[in-house]
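The complex is shown incomplete by one protein chain, all other protein chains being positioned as in the whole.
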Amino acid sequence: MKNGLKKWRLLSLFTALAFILSGCGEPFVSALQPAGEVARQQYNLMILSAVIMVVVIIVVAIVYIIAITKFRRSKIGEDVIPKQVEGSHTLEIMWTVIPIILVLVLAVPTVYVTFALADQAEMEEVDEEGNRTALVIDVRANLYWWEFAYPDQGIVTAQDLVVPTDQNVYFNVIGHDVKHSFWIPAVGGKIDTNVENVNTFYLNFDSEAAENVDNLFYGKCAELCGPSHALMDFKVQTMSGDEFEEWVTAMQEVAEEEQQPENELQARGQEVYQDQGCIGCHAVDPTQQIGSSTGPNLTTFGERSYVAGILDNRDPDLSQEDNIKDWIRNSDSLKPGNKMPVYNEDDLSDEDLDALTEYLMSLKVFSE
Amino acid sequence: MATQQSTSANPKVNYKYRRKKAKQEMRQHVTSFALMIFMTLIAFIAVMAGFDKIYVYPILLVLAAMQVVLQLYYFMHMSHKGHGTVALFLYSGVLVAFITVLTFVTIVWW
Amino acid sequence: MSTVAQKKGFLAVLWDYLTTVDHKKIAILYLTSGGFFFLVGGIEAMIIRIQLAVPDNNFVSAGLYNELLTMHGTTMIFLAAMPLLFGFMNAIVPLQIGARDVAFPFLNSLGFWLFFFGGVFLNLSWFLGGAPDAGWTSYASLSIASEGHGIDFYVLGLQISGAGTLISGINFLVTIINMRAPGMTYMRMPLFTWSTFVASALILFAFPPLTVGLFLMMFDRMFGANFFDASMGGNTIIWEHLFWIFGHPEVYILILPAFGIFSEIFATFSRKRLFGYAAMVFATVLIGFLGFMVWAHHMFTVGLGPTANAIFAVATMAIAVPTGVKIFNWMLTMWGGSISFTTPMLYAVAFIPSFTAGGVTGVMLASAAADYQYHDTYFVVAHFHYVIIGGVVLGLLAGTHFYWPKMFGTMLNEFLGKITFWLFLIGFHATFFIQHFLGLMGMPRRIWKFLPGQGLDMPNLISTVGAFFMAVAVIVLLVNIVITQVKNVRVGNDPWGDGRTLEWAIPSPPPFYNFKQLPLVRGLDPYWIEKMEGNTKMTPAEPLSDIHMPNNSFIPFVMSLGLFIAAFGAMYQVSWRASEGESFVWALPVLIIGMLITIGAMAVRSLKDDHGYHIHKEDLLDDEEGGRE
């Protein structure tokens, strides 16, 4: 009976804590609203440890409050000399053993989950034809932008990571210039993109949770990498497995068919794109320059939710057009220290900018 | 402050005895020196002989450790009384040193 | 040398402090310069908080923000917290063990001046082209890529002050091992002495890896080496390991002495012997030992593999056990005691829940798989400010109030002290509690600005408001200090009335030779024992006789100055970094001149014998008051 009561209390503590915490933050960035298997395992570990810690704090608080209320000098009398106690073995053994037990309760699942999340056996699996069954994405972190290459599909994209839901997605991450760290808070913990080695881990994107956030999660750089570290954001677009297949096909096809400008302005913009040398850093073909480009690949630029990872295209006050122009004119103040040159009126007339913007907005692969 | 300690706990009558002890100890030192040379030779020969490294590495490391023990305990007198604190701190240092080297050969890759 | 108090001119006082080898004066030097750097680091923190008060703020620029956060962390850890602790160690430890000075008075002074010049050098970066900007951890890929001389200032400044710290650490170890008064066995040493002992041992073994790491970075940045250049076969993870092999013990170097201060305060103001003294000593040693086994918990996301992560996770959690022993022993010290809530005691009492909260989040961080989420977020920022401010800074503030009378002979105003306390405590929790949630809600640390619409606005504002409370608290403390020193009401040897250890048995401030006759120690809390037997003084362990004292020396100052000068040369001789297009012909000569000054000073020191001097018995007899200078 008593035991049952205790269990019940602990359980309610669990749920209460989980409930309070889940109220925190926005679902597309918050680690407290896990949107995938990996994040959920980590979240459970967090809740377990938080509960243990709350228990510790409560115990300490009880002893503490009694001690500082009962034994005040003002209550006891000014001249009392307390008994000079040396210690107590029983007590000392107690507060050694109980914390050891608590720590073990946390240590066992910690070790378990740590190994579980490092299990990448699935990545090696192949079908009859020797093709890898799991989806693998090569992430290359650059000073303030992200490149995502799909080696088995032979395509590349940047800034907007596109992934299928409800399956494990494997990531090989590396830092191109300095060290960064790859983090999608709602979907799972981070992993460093070291400069000298490839790190591998996996994430799993939950379709239900993804719907909740309109299929868009926020990703961040979590390792100080320079002035614009704060702005090295990326976005994650999730879609169902089938849709993802279609997306891949569409991407692969862009490379084959020559993209034709739809109107004159776009055609002019395309010219500007070539003349100004944009093409030197930014490929518009998803099969080009994988792993070697100096700037983000812009094949899907017109479909991106954000410009440069930070200017929101869905913002009702600012159109995508405004964002693009703002970026081209002021990239240096928007993302201090980034590697893209600034184009002021002398370099690029307003008309050319209009045309360029029109062209960039037309770079779409997968929208209806 | 220097004067708080009295100079010689040992009365000076022990002079002869001390001299003899020192001589003896010196002979020990020469022996350990010979041992060190000998171990060095073995180490070099083991390498020149071209055995496989799984045999040579342990031999080399054991020989080095033995040499160091000789240095510390004989040449540096750690075998004498009053080196308890010294040993405590030296071995703590050795422990930290060991862990450092261990991690660098295991979890710093490539 | 007369011991009669006399008025001295400003220059004479200055010269006295520049050349002093007296541990009590060196303590004051540490306290003032550490205090100064605390204000500097605090102002940097305030700018950080102002920048982060609202989303998309542009109060400071991106580059400047990174410099601020780097200098805030570096200054607070190396130039504020540690030196302030050294201040109290210097002031109190020799008195607590009944010694006339530390083992190496000359090196004590050298340690201080090295720290001081290293700190000044580091902070000069603000005026000479930009401060370091790669975080206090200065991870290699970024710090190698960082342009300008910021990181060079970091490397050289820390190298110089680190040498000072190592010297001081060895000095305290030898002092505690060799200089204890008759009867002061190890198991009778006060806990502050014990924790100083363990912290010094940690310094001895933790600073060499930092030294090596800094050398490697210096070689890479200034002399063309390739330790951290992946394209040349280098490996940046080496820096991370070396830094954290130093870095984790470093946090215990900070917290253990604070634990020591609190142990003294709990016993004193509960009028009760420290509960479980032996267990406390053992726990201190154990924490120090385990402190070397856990550093990779800062590197869980680096990709060391699950085995390494699991081992280091479990090892880290183990530290909760000895720390818990300490927490409970402190509470049981109060239990059954007679608690008087003086300002130092208020800090001590507030420390228990604050530090426990910070400690348990540490254990949460230790859970490797969960740390993939916490790492490099504000959750970590919250954790370490809880342990550092809730532990170390509260300890320093408590120590300031507690030992002020012993160091300066005057009592800080209790009323103002309590105002400081409450403002600081409230501000501290307001600032940092909410940061736990910021981290979990997806706010990375070290970000210059955060963008709106991510649910981060309100908590950040609250955090900033809290920081202002802390700032006001610090200002009240400064006012308190000024008022106290101006009023200058002198106090006796045991101003708190409940002193237990040897330092309270001698005048405040103590005479420059500390003890006329070394005391005989008859047990733990020797002064308390004497008081309980109705004695007002310690029983002497030796007849009154001449006291041998070391001479003052200007050499430590010169030696440190030489390194300071050489550092400029070393830094500016990198003209081969052609990209910056700078070339300073004077750099190499300056490097050489600086080194010559240092080496010359060392040679003078070793060629010129310095046998010190004696205070004669007769003068000691005359010196009834205990003479303050």
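The letters A, B and C name the chains in turn, as written, and every chain counts its residues from 1.
As a working rule, a residue touches a chain if its C-beta (ideal position, glycine included) is under 8 Å from a C-beta of that chain, and two chains touch if they have at least 3 such contacts.
Convention: contacts and distances are computed from a predicted model.
Per UniProt, the protein behind the absent chain is "Cytochrome (Ubi)quinol oxidase subunit III"; the candidates were "Acyl-CoA dehydrogenase", "Cytochrome (Ubi)quinol oxidase subunit III", "Molybdopterin synthase sulfur carrier subunit" or "ABC transporter ATP-binding protein".
Hidden chain, full complex: it touches shown chains B, C.
Among C:N171, C:T301, C:Q373 or C:N460, the one in contact with the hidden chain is C:N171. Within chain B, the residues in touch with the undisplayed chain are 1-8, 10, 12, 15, 18-19, 22, 25-26, 29-30, 33, 36-37, 40, 43-44, 46-48, 53, 56-57, 60-61, 63-64, 67-68, 71-72, 75-76, 82, 85-86, 89-90, 92-94, 96-98, 100-101, 103-105, 108, 110. Taking the complete complex into account, residues 103-104, 166, 170-171, 173-174, 177-179, 204-205, 207-209, 211-213, 215-216, 219-220, 223-227, 229, 231-235, 238, 242, 245, 603, 606-607, 609, 611 of chain C touch the chain not shown.
Criterion: only the chains that are shown with their structure count from here on.
Computed from the mean C-alpha positions, the centre of chain A lies at a distance of 37 Å from the centre of chain C.
Here the spacing of chain A and chain B, counted between their Cα centres, is 54 Å.
Multi-chain contact residues, meaning those touching two or more other chains, occur in chain C at positions 235, 237, 305.
Counting partner chains per residue, chain A shows two or more touched chains at residues 196-197. Contact residues of chain C toward chain B in the complex are 100, 173, 177, 201, 204-205, 209, 235, 237-238, 241, 245, 292-293, 296, 304-305, 308, 547-548. Remark: chain B residues 1-3, 85, 89, 92-93, 95-96, 99-100, 103-104, 106-110 touch chain C in the complex.
Contacts from chain A toward chain C in the complex involve residues 21, 24-26, 29-32, 39, 41-43, 45-46, 49-50, 52-53, 56-57, 60-61, 63-64, 66-68, 70-73, 76-77, 80-88, 91-92, 95-96, 99-100, 102-103, 106-107, 110-111, 113-118, 175, 177-179, 181, 183, 185-186, 188-192, 194-197, 199, 218, 220-231, 233, 310, 312, 336-337.
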